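Sharing a structure here in structure tokens format.
Every protein chain but one is kept in place in this view of the complex.
Right, subunit A next:
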Amino acid sequence: MEKYSALGLLKHSLSNHENWPRLWHNPTPKKKYDIIIVGGGGHGLATAYYLAKNHGITNVAVLEKGWLGGGNTARNTTIVRSNYLWDESARLYEHALKLWEGLSQDLNYNVMFSQRGVYHLCHTLQDIRDNERLVSANRLNGIDNEMIDAEQLQREIPLLDCSRNTRFPVLGASVQRRAGNARHDAVAWGYARAAAALGVDLIQQCEVVDMVIENGAITGVKTRQHGVIKADRVGCVAAGNSGVLAKMAGFELPVESHPLQALVSEPIKPVLDTVVMSNHVHGYMSQSDKGDLVIGAGIDSWVGYGQRGSYSIIEHTIQAIVEMFPAVSRVRMNRQWGGIVDTCPDACPIITATPVRNLFFNCGWGTGGFKATPGSGHVFAETLALGKAAPLAEPFSMFRFHSGALIDEHGAAAVAH
């Protein structure tokens, strides 16, 4: 893998950039792999990378039905934070956040991880209680998070209306200063490049349409474009399509697939250099390096696979944004889009062995899995390498829904992203 650097850019500019190598190739699939990963999103690509890097397993293929990173990875609003309430999830997301902190260097690809802070606004006394609880739990888990009052908040975010004139005046906020944003595409591409360099086959335009299961164990997958490809182990990381894959394997997952939308304004000069989320008025916003205001909407309440959502959700979200940031009322919305998120009853992911031997699933990240990308890949790689749940993944087994050991993350600080 050619190392990227400013010097390299200079060198290549002298040859008119004609000699840049490919980030990945389009290999013809082999007959058999040690491990097949279904789904070439950020999580799948990260899994492949860590399998090769940490576990020395390089006879690996990532099968992607469309283009690499084209699912939710390409559609999310890139909020990265680790201030989750429960020990199990806090550990997992903090593991991810630590990986984020050195990711550009590790991949030699600038994923533009910016620790610009993420604020959770409190509009009610119960919001305050919930955030106090969260902050307290985070502190004792060694995760940074702090409460600030409305006055300090106003000083830190001039654009935000912290006056008493709003329908639900802001009473304060919790802020995780190590949290922030990253460039979503770069994450997928950086992992893809690094995985490909270690020998992983990235196979695009390759849709898995069935699972080959013999005597209760998976032996391969059937693809639309390349027939059956065999593997010792298969890991599915297909976000909104996980339920479809589980069905192929003959079991059901406790996930529902819903459309989730986001939208951006036209690019404007910088007005907001952090991430602000309000669960109560229901909207969140950051500003990208290009100048777009990046705004999140809620999920459509019905299930579906069409990657677009309802206008009413957009309306409500923009009402919330104008309520929080009245000065942007005259700014214009450029574009909206949607992805399909796989939501779990307890708003926590599933990283799990399944009723089918050698078949593993990593899904259920719902509206908030981008932030987990490195951690998810890291832990799932370990799971696939071991053939059983990695320690950090253990609490996230799909069987928790049978036993009742739920990790309910919408209970307390029910902020979705």
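By our rule, a contact is a pair of C-beta atoms (placed from the backbone, for glycine too) under 8 Å apart; a residue touches a chain by one contact, two chains touch by 3 or more; residues count from 1.
In this text, contacts and distances are computed from a predicted model.
One chain of the assembly is not displayed; among "Monovalent cation/H+ antiporter subunit D", "Formylmethanofuran dehydrogenase subunit A", "tRNA uridine 5-carboxymethylaminomethyl modification enzyme MnmG" or "Sarcosine oxidase subunit alpha", its UniProt protein name is "Sarcosine oxidase subunit alpha". Which of A:123, A:233 or A:258 touches the hidden chain is settled by the complete complex: it is A:123. For the chain missing from the display, the contacting residue among A:151, A:252 or A:315 is A:315, taking the whole complex into account.
Seen across the whole complex, the unshown chain contacts subunit A at 4-6, 8-10, 12-13, 16-18, 20-26, 66-68, 70, 74, 87, 91, 102, 104-105, 108-115, 123-126, 129-137, 139-142, 146-147, 159, 165-168, 183, 185-186, 189-190, 204, 265-271, 273, 281, 288-291, 306-308, 310-311, 314-315, 318-323, 326-337, 345, 400, 402-406, 408, 410-412.
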